[in-house]
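Only one protein chain is missing from this complex, and each of the others stays in its spot.
The first chain written gets the first letter, and so on, giving A, B and C; residue counts start at 1 in each chain.
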Amino acid sequence: MCTAISYKNKDVYFGRNLDLERGYGESVVITPRQYIFQMRRAKSMASHYAMIGMATVVDEFPLYYEATNEKGLSMAGLNFPGNAVYYEYDDKKDNITPFEFIPWILGQCTSVSEAKQLIRKINLVNINFSEQLPLSPLHWMISDKQCSIVVESLKNGIEVYDNPFEVLTNNPTFDYHKINMSNYMGLNVGPANTQFREELPLYNYSLGMGALGLPGDFSSSSRFVKAFFVKENSVSKDEEESSVNQFFHILNSVAMPKGCVWTKNGFEYTRYSSCCNADKGIYYYTTYNNLEIKSVNMHCIELDQSCLYTYEVMGLDS
Amino acid sequence: MCTAISYKNKDVYFGRNLDLERGYGESVVITPRQYIFQMRRAKSMASHYAMIGMATVVDEFPLYYEATNEKGLSMAGLNFPGNAVYYEYDDKKDNITPFEFIPWILGQCTSVSEAKQLIRKINLVNINFSEQLPLSPLHWMISDKQCSIVVESLKNGIEVYDNPFEVLTNNPTFDYHKINMSNYMGLNVGPANTQFREELPLYNYSLGMGALGLPGDFSSSSRFVKAFFVKENSVSKDEEESSVNQFFHILNSVAMPKGCVWTKNGFEYTRYSSCCNADKGIYYYTTYNNLEIKSVNMHCIELDQSCLYTYEVMGLDS
Amino acid sequence: MCTAISYKNKDVYFGRNLDLERGYGESVVITPRQYIFQMRRAKSMASHYAMIGMATVVDEFPLYYEATNEKGLSMAGLNFPGNAVYYEYDDKKDNITPFEFIPWILGQCTSVSEAKQLIRKINLVNINFSEQLPLSPLHWMISDKQCSIVVESLKNGIEVYDNPFEVLTNNPTFDYHKINMSNYMGLNVGPANTQFREELPLYNYSLGMGALGLPGDFSSSSRFVKAFFVKENSVSKDEEESSVNQFFHILNSVAMPKGCVWTKNGFEYTRYSSCCNADKGIYYYTTYNNLEIKSVNMHCIELDQSCLYTYEVMGLDS
Partner (left out) sequence: MCTAISYKNKDVYFGRNLDLERGYGESVVITPRQYIFQMRRAKSMASHYAMIGMATVVDEFPLYYEATNEKGLSMAGLNFPGNAVYYEYDDKKDNITPFEFIPWILGQCTSVSEAKQLIRKINLVNINFSEQLPLSPLHWMISDKQCSIVVESLKNGIEVYDNPFEVLTNNPTFDYHKINMSNYMGLNVGPANTQFREELPLYNYSLGMGALGLPGDFSSSSRFVKAFFVKENSVSKDEEESSVNQFFHILNSVAMPKGCVWTKNGFEYTRYSSCCNADKGIYYYTTYNNLEIKSVNMHCIELDQSCLYTYEVMGLDS
């Protein structure tokens, strides 16, 4: 499971926790403008916006978990089992596989509004990357400097939701999370204000009691609520270092420590956390085993190129 | 407010989050064996166990927030406003000021059991460090490699509680936290098991639903519950790096991001997090502004000395 | 707001709490078979199944809150503000006003399955009963002896959901309640089973701790969860008196005492609670001011008639 957020301070930051029980050889990957995206059922993209993000590279193809392009548009895929439905080939649509979806959008769009245009024509087609790499059930958050949307391919087709919370986790569908947030609208960062007679011995025995009821478990609905509460109330100086640092504090508040979430395949934990300055194209990350913030700047390399740039991620379990 | 924990893996680790709205010039401080602790109402300690921890040094006196001695005994003071009561001088007791309490215990004891002996004779006497530095209302957790206790100086005298949870936060008194934990005894790291008829459409839409109900706000009672849940379920390799890393993940899960806890004096946040390997005397820490783990090893210096060793803490706000 | 349930013991019982801040002259009303339902945009029903339930009679028309017909089919309308959408006249559909919906279904159907057939052809047309009596935003639960469905007329048309919980309250839409119930799937009527080490001092200090987390506020989502928990776990003898009695205990557990739910128009409270033995056509009720169970048996009167039978409800505030 995962948590993605878009956070505005002076610049705009986009990132996520990737929560899994094992790794898939993740690298920080910069796709330059002339890298040729060979598409399965659409024509290849030979020239497009450059992008940076975390990906597993297989057969020279960057399978992005999330990425940001040089125009400041960002997109992340998050696990969505049981709800994601992919479709047969449809000759009236742009047939894009789920693993091509991030490059397709980030390669061509500069904004959420442009992304919406493309999505209207898309059919997310059910073609596995390979026999060994079947499709993951995903939904996506796409954010620019103004706003965010969520894209879900459901049994009745693609749904695009405006996402004013600018947070995404996993199941249930986004419309559930949207309603569920209203259950927490009264939570605040100050003390609780008594609603009873003054003479009753009710008091704030601790700081922070105005937020009693904020969930702290690791389910996707609870992470959604907590990540939003922390992000929305965040206070940080404008400087890059403070902003990036605050972003990781937000992600830490909903991270999964090893041992807390058991699956049949082992314990799920936050393998990495990322934070991309969408204005500057700098990708920051930490890993479970290395809490120091590392960074890669897409503008430090030649973007008019055709070969992927991959950077080893420090501190990842294999 | 704060959260202290003792965590056993191959070695034993003791540490805490220090949550405050401002700083007091904290340093990592090693007090060597011959440093003379001048006591206000007890005879000075001229020879004692060496200790390492975080302290504000004023007039050459180390005001420890928490520390570990060379025998592996650790002790932390945590905010306890409204409940802590300090007393007038009592000539039948050892009159120790609250700010001398950590040195007094760690200077003389090798274990919780020895600490209990000393505490029986102690009167926590209400003498301010100085006019500018009045006493803080505190309670304490003391941990050795086997177990932990909590010490509270209340209106009816000193209470010493066994603390099998090996977690401490702030108000209310420890006996409240102890009972309150029973409200969460059914939470687990796996899926929720339905208690209803199988044919009903109830399902684990997310991982982690066995822990629904775990609180995520920043009140002291909620941090107690969550810190214990995460620590108790923690899974980590035995190696030092994995263990220390896991310790900080536990602390991160109950840390206070800036903006989430408002006080009249500003936002309270986790200024630093610490983790001391109590077996090896290595003190690790991170700060709000610098998430990289730094360390100081007390055995790398000469302990048969009389002058404090102080180490600047990187990344602290002033 | 309201809570409706269908409860199976030896017989099947259907009923509800009606929660409002004021009254509308409710009576128990039996509509016999030859009463002529004059429909606004459909042909009148001159011969139909007889039905019994609570209604406000205006201009000789029974505006049913809920009713049960002689075949054991039951239907209740519940407040659904903000979500209910009624439509313009559609000449390809059966145009039924919301206030005609209960008679239309109960007059013609013997089962949920038959009701589903009719609903497929229905357009809920936005015609007020009168200028003084505008339409209420409602959704409906329909139950027979086997199962229940929920009918919602939403902005995208009519949705019919199978409702295996056989409970309905108010907003949000039913699909929210359905997912939300999964958050409570682990609650049970026994003790909590500790998930931690046995030696920790965690214990069931009270009976009933296996259900900690069951909500007790009066919001529609919380009443849904609690009503289902209580109904599903209910234990009762088969006899009529025990069954009816148990039914009212279930409704009491989610009833609104005066003062607990404030609205701009006064306090909302449970004006009446009803329980109809759907097999026998006996309608039981209690009112806020009179907790004694009263009853009216539809088979004690002549059903081959054309005039409404109305019975004053004892204990109703005006």
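Everything that follows uses one rule, which is that a contact is a pair of C-beta atoms (placed from the backbone, for glycine too) under 8 Å apart; a residue touches a chain by one contact, two chains touch by 3 or more.
Given the structure is predicted, the values throughout are model-derived calculations rather than measurements.
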item: Omitted-chain contact residue, chosen from C:25, C:134, C:157 or C:216; value: C:216
item: Of A:88, A:131, A:199 or A:304, the one touching the omitted chain in the full complex; value: A:199
item: Contact partner of the left-out chain, one of C:101, C:140 or C:229; value: C:229
item: Residues of subunit C in contact with the chain not shown; value: 1, 82, 170-172, 187, 189-190, 205-209, 211-222, 226, 229-230, 233-236, 241-242, 245-246, 248-250, 252-253, 255-263, 267-268, 286, 288-289, 291-293
item: Absent-chain interface as seen on subunit A, which is shown; value: 164-165, 178-179, 181-183, 185-188, 192-197, 199-205, 209-210, 212-213, 232
item: Residues of subunit B (touch criterion as defined above) contacting the omitted chain; value: 172, 176, 179-180, 183, 221
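We adopt the following convention: only the chains that are shown with their structure count from here on.
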item: Chain contact graph, described as a line, ring, star, complete graph or other shape; value: complete
item: Far-end chain from subunit C, centres as C-alpha averages; value: B
item: Whole-Å gap between the CA centroids of subunit B and subunit C; value: 55
item: Sequence positions of subunit C contacting 2 or more other chains; value: 179, 183
